[in-house]
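Working notes, beginning with the structure itself.
Showing just some of the chains, left in place.
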Amino acid sequence: MLFELLMLGRGGQGVVTAGRIFAEAALKSGLFSQSFPEFGPERSGAPVRSYVRISDEPVMLRAPIENFDVAVVFERKLLDHRLVEMIRSGGLIVVGSETPVEFARSDIKWFYVDARKIVEELNRPRSINLAMLGALCSVLHLVPLNNVEEIVRRRFGEGNAEVVRRAASRVVEVEAAA
Amino acid sequence: MMQVSKLTDLYGREGLSPGHTACQGCGATIAVRQVLLAAEPPYIVVSPTGCLEVVSSQYPYTSWRVPWVHVAFENAAAVASGVEAALRALEKKGLGKRQKVIVIAGDGGTFDIGFQALSGAFERGHNLLYICYDNEAYMNTGIQRSAATPLGATTTTTPTGKLEMKKDITSILVAHGSPYVATASPHLWKDLANKVRKAQSKEGPTFLHIVAPCPRGWYFDSHLTIKVAKLAVETRIFPIYEVEHGRYRINYPVPRPRPIEEYLKLQNRFAHLLKPENAHILEAFKQWVESRWNHLLKMAEAFPL
Amino acid sequence: MYNLKTARLMTGNDAAAYAVKQSDVDFISAYPITPQTIIVERLSEYVASGELHAEFVATESEHSALSACVGASLAGARAFTSTSSQGLALMHEILYVASGLRCPIVMAIVNRALSAPLNIHGDHSDVMGSRDAGWIQIFAENPQEVYHYLIQSFRLAEHPDVLLPVGVNLDGFTVSHSSEPVEVLEDSVVKEYLPRNERPRLDYYSPATFGAFALPTHYFEFKVEQDKTLRKAGEVLDEVAAHYPSPEGRLRKIDKFNEDGRIAVIIMGGTTGTLRYAIKSLRFRDFSLISLKLFSPFPSRELVEAVSDADAVVVMDRSMSPGAPLHPLASNVATSLYEAGVSVNLISVVYGLGGREPTIKMVLEMFEKVREIARGGGKRLSRLFLGYQGDGL
Amino acid sequence: MRQQPSMLIPIVFEAGNSAQRSMANWRSNKPIIERNQCTNCLICWIFCPEPAIFMDESGNVQIDYEHCKGCGICAEECPRKAIKMVMESV
């Protein structure tokens, strides 16, 4: 099994941290994992990617990830056609958005979560990444939500663990139009 | 030299194009834009490695509408010396025309790794204007201490706050015998623009030190850049003055300085300074500000312009 | 390989900093440069928090950073630095001095392409550009190896029969910034593994002169002695590795994978993992892999032995020696083969310059192409680029 | 004077061509000028880091949304408070 994931957000939103927490949570749940950012200079506001590989054997592969099983896109605005094309058939995508996202592919599952609203509610404006993580765990069933929550609690406190939980409960699947 | 007095004197002279990849609210970019709006053609810009270079020259794009060259991190002043002297030689031979050389460099490339090249160029007396946009750390590599980082500021290499004072680059360059050394802030755009022109008009090596708040590295919200610059000046932390041939003038007197805390509290890099257990650092910081200001006053008195 | 219970997720840079911390260095001096910076940041944190008792000197350039390490090392300290690319290039002069003065400094080299044009991504041009400087050069494949090799480097460098600086190379970003499971040793185990040896040092109470000036009457012998010592360091390495408490972490000169493959691929650094994956999971079982861990002193004998029966030998260089007959690694291999009188079908591949990390697809294409060449037989040397998008050479 | 070489050299000959690049997806907040409050004083322009502010043919100061990154400096510094920052929908 080799599972590949993309996270896409913007500089300052904690995209890299999100990838790393997910990989750690996977490790804690007995899976091998690897997480790496898109390499390059980081600027606040610029689109930023982060990748995760999860496998039941040691991950040796170090090639760029060109296709992925899952995409987590922090803001609907960052979604583009090319990115959607890169998701493997049968995969899924979680988008940070107030409203259901339109889409062009029906061979993948679409989810959305109003991450911004959640972090506003909980007054954690910098925790968009944690919200996206929560949503991801709840729909992916690869890494237990508990593990992520646990890491977040240890590192960022209970308030942020709540962000994770709330997002997990709020993520919504978009019904296929087709 | 044409004095700049209103914004329409500058409008339409853009030297930097949008589409660069600086962070939202980048102070360095504002400063550089203002410099280029003011500078009188013809000129050539030299930059060392750093935020400015990386955000403005990602092949196959460039944000530079003026000739620009980057060679390495530590040698902008040496490259500029070469360009300047070469154009002089070519002009004499009828193979080219002299053009003013302007270096625009970060504090790391100026105070630290590029300092020797800078000092050498000043000693040799090249006809160039060296401008340092000072964001008080190595921002391009992710916020590490430089000699320009102020006492107490946290960076990724001074996780508990820097222990040393900010290097007094302007005094050091005055001691180099430069005909014109000045400081400026982008919130005082007119002062800045006129200093660029004045510096450019002198023969010999001149220096302009511009405060360039960095939302990413100083940890403040991107809309506050100009506010922060203004506070740096109005707390006397960043005095605005000029020195011509060793004679001083304070351009922005600040008779009633704003409390230093106002400046510090906007920026997360100083957050710990406001904690009671760090009162002694805050005190040292204040003393530093005061003693520099007093020194400046005394110099302006002993060597008035 | 890993015990998932005890492993932590660490990037190559994290692992480097952690190993250095456990190695109880006394002195660190370094300068920020992407993608190495994080090592320095982590170490500043360890020093600031008191987890590591060392002086951290943030010099104003890499030239000064290595110079400070030389001073510290001669003063008797265990000294560490790290850098990349332009930083290593700026240290160039002092690299030779450090080895010439026999300073057991350890440096993490987070490999990155050299300017111009400026590029912050991974390739091996930086270290290859200084390959004559007389350092021991080790290449790690992943964060776990970075950790193990750094600890062993201190023991190797400080071994009384060696007293030479060691560079531990990790690929910029793909290893330095990739978070992966790493198992670490206990602090006390590392401490015991790294005893403090006496060596000459600067001391008022037994004054000596370091860095003397040598006329033609003496220089040649110094240099040959240094080269001899470096060559011998290969043997010392085996000994140092044999004592390393983690058997899987022991540094071997070369590491063979799928030995039965008829086509041997020689490579160093992070991309090895991708090839391992391709061979194992994508069933390129006709390929064997030789991951070179020790570049200098170059293990010619071991390499030749490993490839002499192969149908073809692919040598993958992540740098170029412009204008030279071949690129650094391939040239070393060709020379070793020549010396051994072994004649194989050699395929030189240049890959990954400026961070163009091979994709799976590229690797598969290369493997197919190589098979074709191998089947063709006869030819003594072919040249390929992997991932290059211009018109071929 | 210049002769563009046939070789691939890391020189960019098209000055200022980064303007061809859209930075719109860097933005979370969007500045909106309230026309009737604006005096076209250009203060916002001199402080914009991009620059993403320009004067149109009729002399009105405008935002260039292809390049505005939404930093909010213009809104903060406008002496007339003529610029509002509006959150972009997600």
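Letters A, B, C and D mark the chains in the order given here, with residues in each chain numbered from 1 onward.
Just so it is clear, a contact is a pair of C-beta atoms (placed from the backbone, for glycine too) under 8 Å apart; a residue touches a chain by one contact, two chains touch by 3 or more.
In this text, all values refer to a predicted model and were calculated from it rather than measured experimentally.
For the complete assembly in this file, the formula in terms of the labelled chains is A x2, B x2, C x2, D x2.
The rule is short, and it goes like this: only the chains that are shown with their structure count from here on.
Once the centre of each chain is set as its mean CA position, chain B and chain D turn out to be 23 Å apart.
In whole angstrom, the spacing between the mean C-alpha positions of chain A and chain D is 31.
Shared contact sites, meaning residues of chain A that touch two or more other chains, fall at 41, 45-46. For chain C, the set of residues that touch two or more other chains comprises 34, 116-117. Touching chain B in their complex are the following residues of chain C: 31-34, 37, 40-41, 44-45, 48-49, 56, 58, 60-61, 86, 90, 115-118. Residue ranges of chain D in contact with chain B, taken from their complex: 10, 12, 14-23, 26-27, 41-43, 45-52, 55, 64, 66-67, 69-73, 75-77, 85. Only residues 49, 53-54, 59, 70-74, 111-113, 115, 138, 140-142, 144-145, 147, 156-160 of chain B touch chain C when the two sit together in their complex.
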